[in-house]
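For chain A:
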Amino acid sequence: MKPAKFTYYAPETVAEIIALLGRYGDDARPLAGGQSLVPLMNMRVARPAVLVDLNRCKALDAVSDDDGTLVLGPMVRQSGGERSELVRRLCPLLAQTLRFTGPRAVRNRATIGGSLAHADPVAELPGAALALDATFVIEGANGRRTLKPDAFFVGQLTTAIEPGEFLREIRIPKAAANTVSAFIESGARQEGVAIGGVAAQITLAGEVCQDIRLAAIGVGSGPVRLTATERTLLGRKLSEALITEAAKAAEDDVDPTTDLHATAHYRKRLTVALAERAIKQALAGPRTN
Partner candidate 1 sequence: MTTETTHVRLTVNGRVYERTVEPRLLLVDFLRHELGLTGTHVGCAHGVCGACTVIMNGETVRTCITFAVQAEGAQIKTVEGLAENGRLNPIQQAFHENHALQCGYCTPGFLMTVTEFLDENPDPSENEIRHALAGNLCRCTGYVNIVRAVRAAAEKMRSGAVQR
Partner candidate 2 sequence: MAQTYARGPIGQSTLRVEDDPLLKGLGAFVDDVAPPKNTLHLGFVRSPHAHARICSIDTSAAKRLPGVVDVLTGRDLVDLMKPIQVDPDKPGFKITHRLAVTIDKARFVGDTVAVVVAENPYIADDAVEAVAVEYEALPAVVSLDASLAPGAPKIHDYIADNVIYENEQKTEGFDAVFTAAPHKFVRTFRTSRIAVASMEARGCIAIFERGLGTLTFWTSTQVPHIVRHALSEMLGLSDSKIRVIAPDVGGGFGMKAYLYPEELVAAALAIKYRGSFKWVQDRVDDFLTSNHARDQQYKMSYAVSAEGIIKAIRADILVNIGAYASFPMGSSLEANGGPRNMPGPYDFAQFAFRTRAVATNTCPTGAFRGVSAPSTFFSVEGMMDTIAKELGLDPVELRRRNLVTKFPYTNAMGQRYDTGSNGECLDRALELSGYVAYRRSQPASRLLDGKYRGIGVATVTEQTGQGASRYKERGLYRVPGFDAALIKIEPSGKVSAFVSQAAQGQGHLTTWSQIVAQELGVVPSDVTVIQGDTATVPFGSGTFASRGAILAGGAIIRATKIIRDKVKRIAASVLEASATDIEVADGYAFVAGVPKMRVALSDIASIAYSLDARLIPEGEEHGLEAIAHYDPPTSTVSNATHVAFVAVDPATGAIEVERYVVVHDCGRVINPMIVDGQVHGAISNGLGQVLSEALIYDESGQLTTTTLLDYHLPTALDMPTIQMEHMETPSEITLGGFKGVGEGGVIGAVPALAGAVRDALSPLGIEIIRLPLDPPYVLSMIEAAKAKRTN
């Protein structure tokens, strides 16, 4: 398990990054935290001819509040994001999700942008991004374009980022007042790689569900929105019984496949259980101001 040879660049500006990505096109891969890419390179499953290391570019790891939108540079480290006061305040679900993205040593290095761009179907952040209705800013030689999650996540390990482009920014709308959220997941052991997980963000008016976004992971080629459950709950008072019933509807939203870690049937069952728990856990937590 040693990576194949590659040409290495460590540009310090965005312009250089774009120039390099443009020059090498399909041969180049941006290197963010590397926590998913380098294992694949070690196994020689991934073997980019050119690696453009984003870690030296200072402009990419900023967290800011752009008038009510949380703006994240792609190189914000996952452990840094979790600790960020701004993230916690504007976007509690993201902070909650970041606790689950891996062991501390991995999160110290792994980036928010890297995980989103990697688009692993069992990764937590794409689920959160979907629930948060994040906007993905992609930049390349032809300038910037923005995509919503449904357009960004194309398939397993595939996003809409084209050769020559990279994920330049993630923009997440600030959670509205009276919003609650939770992320939970479950795996084959007490913690670790998830089999499935659910991110929930609910905005309440009193006890009534005013807005709700639920996203499940591990049940498709990318994160899946649990629209049937959402529909059942939207505009209604969230009683325990209603939540249980609504969660059952999640079965209709997902169409998972069987793999090493679980059967399709199990994944459906798990999604239902986690949806119920995520909603209940969110409701048990504090509301945003």
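FYI, contacts are C-beta pairs under 8 Å (C-beta built on N, C-alpha and C of every residue); 3 or more make two chains touch, one makes a residue touch a chain; residues count from 1.
A word on the picks: all candidates are chains of the complex that A comes from, given by their letters.
Bear in mind the structure is a predicted one, so any value in this text is a computation, not a measurement.
*Asks:* For chain A in this complex, identify the touching candidate from 1 or 2.
*Replies:* Chain A touches candidate 1; the others do not touch it here.
*Asks:* Looking at the complex, which residues from chain A come into contact with candidate 1?
*Replies:* So the residues of chain A touching candidate 1 come out as 1-10, 34-35, 38-39, 41-43, 51, 53, 55, 79, 102-106, 108-109, 190-192.
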